[in-house]
Each structure stands twice: as structure tokens, then as C-alpha cells.
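Every protein chain except one is present and positioned as in the full complex.
Each chain carries a letter (A, B, C and D) given by its place in the written order, and its residues are counted from 1.
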Amino acid sequence: MSQLLWNGLFVGSFYALVALGYSMVYGIIKLLNFAHGDIYMLGAFAGFGLLTMAGAMATSASFLALFVVLLVAMLATGTSGLILERVAYRPLRGAPRLSVLITAVGASFALEYGMRLVAGPNPQVYPIRLEGTTVHVLGARVTLQQLALVAIAILLMIGLQWLIMGTGTGRAMRAISQDPKASLYMGINVNSVIARTFFIGSALAGAAGVMAGAYYGKIDFLMGFLIGLKAFTAAVIGGIGNIKGAMLGGLVLGMLETFGTAWLGGEWRDVFAFGFLILFLTLRPTGLLGERVTERV
Amino acid sequence: MAGAVSVSPGGAPSTPPDGGPRPLLDVQDLHLDFGGIKAVDGLSFSAYDGDILSVIGPNGAGKTSAFNCITGFYKPTGGTVLIDGEDITGARPSAIAGRGVSRTFQNLRLFGELTVLDNVRAGMHLRIKQSALDALLHTPRFRRSEREATEEANRWLDFVGLRGDRGGPARNLPYGEQRRVEIARALARGPKLLLLDEPAAGLNHSEKMELLDLLRRISALGVALVLIEHDMGLVMQVSQRIVVLNFGKQIADGTPEEVRRDPAVLEAYLGKDEDEPQAGDTEVPHE
Amino acid sequence: MFWNRKKAPTTAGTARAGVLNRLLGDRRLGWIGFAVALLAPFVSATNYSLSVMTSAALFVMLAVGLNIVVGYCGLLDLGYAAFFAIGAYASGILATTYGWSLLATVPVVLVAAVLAGIIIGGPTLRLRSDYLAIVTLGFGEIIRITANNLDVTGGPSGIYGIPGLDLFGLDLSDPVAFYYAVVVIVALAVVGAARLGRSRMGRAWRFIREDEDAAEAMGIHTYKLKLAAYIAGAVWGGLAGILFGAQLTAISPQSFTFLWSALILMAVVLGGMGSTPGVVLGAIFVSLLPELLRDAADYRFFVFGVLLIVVMIFRPQGLWPSTASERAPDRRPDPAEKEEAWQAQ
Amino acid sequence: MSEPASGVALEIEDLDVFYGRVHALRGLSIRVREGEIVALLGNNGAGKTTTLASVSGVVPAQSGRIVAFGEDVTKAKPWDIVGRGVIHVPEGRRIFSRLTIHENLQLGGYLVKDEKVVDQRIAEVYDILPRLAERRGQQGGTLSGGEQQMLAVGRALVAGPRLLMLDEPSMGLAPLIVTQIMELVERINRSGTSVLLVEQNARAALRISHRAYVVESGQITLEGPASELAADHRVIDAYLGA
Partner (left out) sequence: MTPMTGRPRRRSATFASVFAASLVLTGCGGGLLSGDDEAAGSDEPIALGMITPLSGSSAAIGPYMQNGAQLAVDEINADGGIDGRELELVIEDGACDPRTATAAANKLVTEGVEISVGGYCSGATLPTLPIFNKAGVPMIIPAANSTELVDQGLENVFLINGTGTQQAQAAVEFMEKQGATRVAIVDDNTSYSTDIAEQTAELLEGGEGPELVLQESVTAGESDYSANVNAVVQANPDFVYWTGYYQEGGLIIRQLRQAGYTGPIMVADGSVDQQLVEIAGAENAAGVFATMTQTPDTIPGAEDWIASYTEKFGADPGPYSTQAYDAVRVAAEALREAGSTETDEVIAALEAIDGFELFSGPLQFTEDHTLSSGGFLILSVQDGEFQLEDPLE
């Protein structure tokens, strides 16, 4: 039981990291950024490229090297998020939402198969590994590396929460998410704040990508697709557009999957998770923390 | 042009079977709570065929909430709403619309991307007789019903005096014209009771005068009118009765003259200094 | 009077929209499209071109069906392939395991599609559009995974040996005959969807799309009508599923992945939501493009993705958007007369 | 090209604005001197809001010139314009309903670098509008319409306006509240802020303005001191009623 909980928590924190970016972007411009999962993939490959270049040096001081790589990869994915926003989404600001959604699907294809052209279709194996010392916590097998990754994820999330709720930029983000035009009258450079949002969300996804690469060891050009879907689901469970909701949603989804597997077997896991999601949304249509908007008629 | 009006269907008021003074709309002790906030707190009033009744009160007094309760968009937490003696409290908006209640919205709620004619045909939804099969096979019945709907929509647009393009998207019309389309759409429903939420908002003086005329002509069709309105000139001019709300509570109910002199109303709404003309007044000459 | 009572014109580009609309709204266009489809085999009738064209026609049917849900009614559906799957599996199982002819499976598929529409639509149509998107996505996945896990659906390898189409003893399994059968059926489906769209129900769908509350206030039972749109979409998808099985002779869960739902949605949006010619065009585009890019091999999906972005940037309303406009009403009083109408009484 | 701009808060010269093909402003010229309240009257769709939006840099000008406090801002970005102290309170209030009242006010000071200044200005707003202070932690959406309008004005004050542009502050408000809003505007003006007031409610606007313009179909058709316009029969017929 505690093993299941821990597994769920661990997987969930990855989902949550990716879901955050999803939710942020959705919150601010109401775009379901389907390419977000591919930014995660990009992060994994960026980390892979860096580590391969660094070669022997990296393997010798692996954890420190990984940390540097993590930061650089976050910078790289953040920048690619910026570019994506500038090239594919900004020209469509004000266009019908579904058109932008299609652009996002297009961007997803372009990123996936662009990476395939660069890195080939084969999976790549990460040059360094986070091999772990196992400790037992309340009957669950936990490796120190897992703990470290969860800690990094939590730190990133807390940092984000602070950024959104406690800084001027965060306030501006929330303002734009409600009324971009009124935000202009506040003197907010809306485009630049949206770009910053993409940067942050993409950087978080990139961090998750590097962490996944280093922990699981295998990366490939399609690795972002499924986790993108999962993150989307997590964001919705938590109440899309809500930062805390995205974290919570990620954890809930992680738990759902773990327990679904334990109870029904792996082949029915997604049926269980999605079935739960549908039932849940029927009963609570705005997600866990989504705000109930009293619609003014 | 009056001819176009008289042939408009659905406007004919239904008289109660016993001919007695049963109200068309009867709101009894209506309550609505929003998480502890009492948006409507014990509202009671009634409206009869051909009545023009205004609901006034400060912003946030619960006027629109009351409208939403009557038309089914909110479920009242207490009280009853009777239409023609039938309890419709808490029914679906569409079901209430089916009982002959029609409304407009505070902020224009036209189907902006659709044509003006389509907007008006929306009002006729319940009266257009055709099935999906008719549509698939383009039966004569389908074509006839479509033709008739278009003709009637045009009649209603004439009735409200729409000048703009009817075949183009509604959002392309100027604001005042859009207001007219919204009223035409509500009328096309063929209502016994029409609720108008701030119909004069955003209209200039001359447009308000036209609106005044339109309201009277609607009333002449035998439709009971209930308005929410801030423009006191218009309200005083057109209403037979006025209900005043403040903080969800009914603080006055009477003729314009009675309400004008009511101290509670002056206190809460109109403001005390009477020598100065009221801001927002259209200053329609009285009587 | 020195001030002008007439409003400054705010009708942006109506003239252009009018011309376009007259051109596009013309029914002749449909006939031309149909004729092109009928004549295409005279240009190229290789197995390959027939198979690609048949697939494209089927894709048109799917897109037109989804257009009812997304384009007309404004309900975002990311799991449309589920209905397609239900149709394909229902007819496939009956045809292979129980030896029914495909024609005989039609009523069953209809019932199954309607049921599926109700089951998924019923509890979830009250949700806001983004939540609806994830629910439909989830539903699509549930259907696919279930098909993958069950024995009756043949598990991961699916069902094979589905017989060709056979209409009252007339064998239509030859690629050319099948192509023509599909074209005729799809044409009927397109016309049917377009007619529904122009009817009272179609208008009501659009009202819901534009403003649900206002529609409800007009007496439109928005929930029932949304469900109707869902069911109509499911029926179109289900019927397309039968033809899909007949074309491929084998179906497997691989055919009903999320990617498929996304591609169908893409066809609708790319073409122009709510616009029949647009959606048909979009479907042909999305269906043929990967085939046309086949020789680009590795670059295929990369180019596809980039093209999608480019097209959307330059035509965000779709290649062939629907325009709200109808012919000027036959009887329109002249302005002077209307002015009088105002003065009257 | 024109006389020295000292003492002029806003100078709009011959402004042309298009929305797509619609010619919304046709050579419109307006001047607001420092310390003035200038009213801009006109029907819906006459171009009043467009005028404000082009001053704010939200709608681009096709031709013409906008000068704020002596500097050409025709091509400036919205945030530059806010940075110059030209603050726009948009039509329909547009407060951030899911942010708290305090956060709304903080956003007003988004471009003010010094947080102390922001806090001080917010404190001043709370002094003038104690209702807001009472409810500072509540979401903006819980305020009534009049309070929301007050918040919108208060939010603009935090930006430190030299020129305040108000778009239909009386819209949809009860007569009593309209009076209060107008009083607030006068009070702000007395403290030295120039005001450009767009109003449908001509009577209320003319009462507090120094000068006024009438806009019709994107052009100025009348201008003059408020008292003169209030007596002009054309204005009375069109906007004030007999």
C-alpha cells in the first residue's frame, strides 16, 4: 500500500511538472498547447546532447553535472517555448481557439518529427544514470534519487507558486488570464508576459524531461506524446488554469494509475483512470480546485 | 405598417378562462442565496396582461437575479413563480420560454456570427414545424415552414423598425440596431410576458424615444412587459407600476407617482437633493 | 439636422463576404465536387489511387460528421474516432463472427452509435468545452483500450476477413465499384449533414454554439439539442466505420488512436468549421497530404506539421470559412416607409 | 508644427483610424489642457471609445498625430503611454474580478518601479474610498457595479495619472452612484489631474466639465465651454432632451 502511494507520488510529480506548463499556458491564453509534451521531449534531448558533449567530465561528477545540465536544458527549452509562441501562436492571437489548437497539433508534429530528423528514430540512452541507494520508508522502497527528484520537483513548484501569487509578474499573468485588454491599460506588456509564461512553462517541462532522461535512462522522439496527454488530464483534474490544481491533479493522476494497475491490471489502467476522470468531472465539472464561475446572465 | 403588426402571430394575449383578474406573472416571496449573500430576499409582485411594470433599484439590488429566477436561469432558493397560474419555479429556461415567457439580456446576447434573420428565427424555434427527416428530404413541409419563418422574421424586424442589413451577421449592426434585433427575437418567441433587462442602456436620447414608442406598441399587442431600467425618465414615462428593490428586498411597489415620493426610494436610490435634475435622467416630459 | 442619426457603418467586409458567399453557397459547387469524384477514376484507377481516394472519401464523411458536433454545435470533441471504432467493430464482429452481410449490420451500428452518443454525451454535455475535450479524449481512449483488451474484438490484432460491400446481391468489393459506392454514400452523407445544418435543428445548434443562455431563453432545450448533435455525429461516424471495415477488410485498435481523432478534428478546423465545402476540402487535404508527401519519407510528418501551422497562420478561420449571410430578404420596406412605421401610433 | 505644447496634456491632431474597412475616426482633433476636465459626447459608435483606444496605443492610428505632455506618442506602445501618466479607465470597468481588490490596485501600479510609492498611493485610494479598504482581501467580482467603478478609478489613481481618460463611468449605474462617481472625478481633477471624460450621459458630464466636444461619425461637430454647449439647442435636442 505505501509502496503504491509512493509510486503514485513519484510518477505524479513528473506529471505535475509537465501539467504546470500546460495549465499556465491555458490559464493565460486559453490555449491547449498540445506541443507542450514535446517540449518535455526537447528538454530530455537537450540534456542528452549536453551530457554527450561534456562526455567524461560529466560522468565523473554526475550529480553536479546533472544539475548544471538541468539548468542549461531549462534555458534551452524555455527559449524554444518562446520561439514556438512567437512563431506559431502569437500570429494567431485573436483567431478562433480551435485554429490555435490545430496550430499546436501542427507544432507537435513538427517538433516530434523534426527531432526524428535530427536524432533518428531510435531511442537514445542517457550517458549518466541516477542509480540509487534504496531506503525503506514506511514499508515502501524508495531510492535517494527518487527523493531528490521529488524534492527538485517540489522546489520548482513552490518557486512557481511564489512567482504567480507573490510577484508583479505573477499578478500580471493572472490579470492577463482574465482580461488581456484591460491589462494593456494597466501598462502591462501583454505579449512579453505571455512570452515569459511560455518560457517558464517550457522550462519546467524541460526540467522534467532531463529528470526523466536521467532517471529512466531512455529517451525517444515520441516520448512527449503520452506524457503530454497525461499532463493535460492532470491539469483538468486539478482544474485547468489553476497552478495548485495542476500539481494536485498530477499527483491524483499518478495515484489513480498506480492503484488502477494494482487493482485491475495494467491493460485496464487507462480505462480506469479516464473512467474515473469522466465520472469525476460529471460530478464536479470544474476540477478539484477549479473555480466555480457563477455565470452572470 | 400597422398591418404588419396586427398579423404578427403569437402576440394575442390569452385571457384567463374565468375572465377574472388572475395575474399573468405572479412572483411570491422569492428568495435567492448565493453562498450566504441574499441576492433576492422576499420579492413579491405580479403583472397582468398588457401591463408595463418596471423593476428599479441600485446596482446589485437583485433585479437581474430576480429576472434570472423568473426565467429559470437561476433556481430560486425559496418562493414560487406562477405563469398563468401554473407553478414554473425551478423549471428549465427553455420550458419557461415554452410557457410564453421571453426575455432580453442586460448585455446584448445576440448570436453575433449569425445573420439578423437567423437571430429572429431563433425566437420561433418552438413554432417552426419540421422534423429532422423533413430537413433531410427537403419535403414541401420543410420548405413551407422555412418560408413562413423567414416571412415572419421579416415582419418582426419591420415591427421593431430595423434599418440595417438583415442578411448579414448581427454583430455588424450598430449597437442600437442590435438592441432592436434582440427585442425582435424576444417577440418572435410569441410571448405573453416579455422581460427586458435594461433595454435603454447605451441608447442616446432619440433612440430612447423610439424605444418608448416601441414599448407602447408591444404593450398594445397585449404582451405584458416587465423592465429593469435605470433611466428614470423612461421608467416614469412608460410604467404603469414600479417595483423598487434594494439589497434584494422590495422597498416599494406602486404607481410612478407613489414611488417618486416614497422616502425609502429617495434614500436608497434616487438621492435626496431634488432640486437638481438627476444624473442619468432622460428628462422625458411628464404627461 | 446637423447630426446624423444614421450610425457609422461598422459592417466590415460584408461586400467581400457577400461575393464569396454567393460563389461558395451555390449548390452547383456540390455537383461539381461530386462530378469530380465520379470522374477521378477515369484519370487514375490504379489500386493505389483508388485506395487513397476511397480513404479520402471516408475521411470526408468522418469530417462532415464531426462538423455537426464541432462546427455546428460548438462542442469540442477529441475522441471522435471512438464512434468510428464502434461502427467498425460492431459491423466487423457481426460480419465475421456471425456471417452477416455488411448491409444487415447497418441497423445494429445505428443503434450502437446512438447508444454510444447517449452514454458519453448524456452525463458530460453539461461540461464546459475544455473539460468536454478531455472527457471525449478519455472516452476515445477507453473505447480503443477496451477493444484492445477484449477477446470479442480480437484483442490487439483486431478483426480480419471482413467481407466486402454487397448491396442486395450486387458485389461491390472490386476497388472501382467500391469506390463508386463509397462516393455515393459519402455524397449522401455530406448532403444530409448540410441539410440538417440548414434546418431548424441546425440553426438551433448554431444558436447554442453562439450563446447557450440566449438559445435556452428562446425555448431551445439546449441539452437535448446538444445530445442530438452528438448522436448525429455518432451516426455519421458509425456508418463511416462500416465502410472503413469493408475497405480494409481488417480493423484493429491501431486505427482508432487519438491521432485519428486529432486528424479528423484538424480536417474540420482546417477547412472551416461549420462550412460544408470547407470541411470537405479540409478532409481531402488532411487525408491526401500525407500520401502526397509519401516520397518525402522522413520529412513527411515534419512537413505536415509545418504546413498546418502555416495554413492556420494565413487562414485562421480555415481554408474555406463559413460566412453568416443569406440572400437579401424578398420583401423589404424602403427606408422611408420604415421611418413612418416608427412615427405611427 | 503647432504651438509649444506646454500646458497641454493631450493634443490630438487630424486623427484617422480604421477598423478593417470601417473609417472610425475621420480627421478628429481634440485638445485637453492641463488641469481641465474635457468631456467627449456622442452617440454609440460615434468614435469616442476609439479615440481613447488610439490615445492608449491599443488601436493604431492611420494618420494624424497624438501628443501627450509635449511628446509625440502616436506610435507609442500601450505600456509607454501608461508610463507617461496617461491612464485609461476602460468602458465597462474591466476590473479583474477574480483578483482581490488589493491586487487590482497593485496592478494599477504595475509600471511604478518603487513599491513604496505604490503602497502609499494605494493607502491614499483607501482613504478616499473607504469601501475598498474594508474589502481589500475580497475578489473584485464581489463588488457591486458602483463599487467596481470606484475600484476602476482607484486602480487608475495608483498609476499616478497626469491625464485620466474615463470611458463611460456612469454606464449602467443608478443615478445616486453616478453622482458619486462624478464627484470623485471632480475631486481627482482638483488635485491637478487632467481628465478626458467620455460620456453618453451628457447632462452629468457637462455639469462637471470645463469644455466639451461632440463627436459624430468620427468627427468633431461641436466644441466649446461646457456651459455653452449645455445651452446649445443642438446639444439639447440630441443629447439632453428638451
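Definition applied: contacts are C-beta pairs under 8 Å (C-beta built on N, C-alpha and C of every residue); 3 or more make two chains touch, one makes a residue touch a chain.
Computed from a predicted model, the values in this text were never measured in an experiment.
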Checklist entry - The chain left out here touches which displayed chains? => result A, C
Next on the checklist: Using the touch definition from the top, which of A:116, A:196 or A:244 touches the missing chain?
Outcome noted: A:116
Item to check | Identified contact with the non-displayed chain, of B:31, B:92, B:138 or B:216 | outcome: B:138
Checklist outcome for this item: Touch with the missing chain holds, among C:158, C:202, C:219 or C:272, for C:158
Next on the checklist: Take the complete complex as the reference. Which residues in chain C touch the chain that isn't displayed?
Outcome noted: 27-28, 30-32, 35-36, 39-52, 55, 148-149, 155-158, 160-161, 176, 187-188, 191, 244, 247-255, 257, 290-291, 294, 297-298, 300-301
Checklist entry - Which chain A residues would touch the chain omitted from the figure, given the whole complex? => result 3-4, 7-8, 10-11, 14, 113, 116, 121-123, 125, 129, 131-132, 134, 141, 143, 212, 216-218, 220, 222-223, 225-227, 257-258, 260-262, 265-267, 269-270
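The rule we apply is simple: only the chains that are shown with their structure count from here on.
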Item to check | Closest chain to the centre of mass proxy, which here is the mean CA position | outcome: C
Checklist entry - Counting only C-alpha atoms to place each centre, which chain is farthest from chain A? => result B
Checklist entry - Once you find the CA centre of chain A and the CA centre of chain B, what distance in Å lies between them? => result 49
Item to check | chain A and chain C: spacing of chain centres that average the CA atoms, whole Å | outcome: 32
Item to check | chain D, residues touching no fewer than two other chains | outcome: 43-45, 238
Checklist entry - Multi-chain contacts in chain C: which residues touch at least two other chains? => result 7-8, 10-12, 213
Item to check | Footprint of chain B on chain D - complex, ascending | outcome: 43-45, 144-146, 170-179, 182, 200-201, 203-204, 207, 238-242
Next on the checklist: Quick check: in the complex, which residue numbers of chain A touch chain D?
Outcome noted: 168, 171-172, 174-175, 178-179, 181-189, 291
Checklist entry - Which chain C residues qualify as touching chain B in the complex? => result 5-8, 10-12, 14, 17, 192, 195-196, 198-204, 206-207, 210-211, 213-222, 228, 324-329, 331-333, 335, 337-338, 340-342, 344-345
